[in-house]
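Below are the structure tokens for one structure; questions will follow.
Coming up: chain A.
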Amino acid sequence: MAIAKKAVVWGLFAGGGTLTAFIYPALIALFLLIATGNVPAGLQYEQIHTFAASWVGKAVLFIVLFLSLWHAAHRLRVVAHDFGIRKDKLIANAVYLVATLGTLMTAFYLISIS
Partner candidate 1 sequence: MSRQPYVRPISKTTWYMRNGRYKIYMLREMTSFLVVFYTFLTIVALSTLAADSPAAWQNFISSQQGPGMVVFHALALLYFLFFQTFPWFKLAPKAMPVQIGEKKLPGSYIVIGHYVAWVFISAVIFWLAGAL
Partner candidate 2 sequence: MKHIQADVVIVGAGGAGLRASIAIAEANPDLEVALISKVYPMRSHTCAAEGGAAGVKRSDDSLEMHFNDTVSGGDWLCDQDVVEYFVEQAPRELVQLEHWGCPWSRDEDGSVAVRPFGGMKKERTWYAADKSGFHILHTLFQTSLQHPSIKRYDEFFALDLIQEDGKCRGVVALEMRSGRYFHFSGKAVILATGGAGKIFPFTTNGAIKTGDGMAMAYRAGVPLKDMEFVQYHPTGLPGTGILLTEGCRGEGGVLVNKDGYRFLQDYDMGPETPLGKPVFKSMELGPRDRLSQAFWHEQKKGNTVETAWGDCVLLDMRHLGAQRILERLPLVHELAKSYVGVDMITDPVPVRPVVHYMMGGIDTNINGETPMPGLFAIGETACGSLNGANRLGSNSLTELLVFGKRAAATAAQYAADTDGPANQADLDEQAEAIVSRIRELLQCNGDETISGIRREMMNSLEEGAGIYRDEEGTEAACKKIAELQVRSASIEVNDKSNVFNTDLQGLLELQNMLDVAECVAEASNARKESRGAHQRMDYVERDDENYLKHSQSFRQPGERPRIGWLDVTITRSQPGVRDYSGGKK
């Protein structure tokens, strides 16, 4: 017997969970600010573009989005299971595919920002 590959996705899940717990409240709060019409200065096009174009910015954004995607993907797989959907293989393929797509999109957009 050997350690299942789940070890890998679980690692991403745990890392992503910690990250979202720390960061997503602030992220949601920013969207809330935007929704109220008080767009903060840092979220003006110039500033945010500069940030996303920097290597640090790219790295931060990539890690956050990547881990969050995989965190959510793994949890959704469990949620499906908990709701009684017992096609685990299919569900796993679906959620991880979406996470992969999201990851690729993130990478593609980040690379294109210059």
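To be clear about the criterion, a contact is a pair of C-beta atoms (placed from the backbone, for glycine too) under 8 Å apart; a residue touches a chain by one contact, two chains touch by 3 or more; residues count from 1.
Picked so that all candidates are chains of the complex that A comes from, given by their letters.
Keep in mind that what you see is a predicted model, and the values were worked out from it rather than measured.
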| query | Which one of these touches chain A in the complex: 1 or 2? | reply | 1
| remark: Per the touch rule above, chain A residues touching candidate 1 in the complex are 14, 16-18, 20-37, 39-43, 45, 47-49, 51-52, 61, 65, 68-69, 71-72, 75-76, 78-79, 82-84, 86, 98, 102, 105-106, 108-110, 112-113
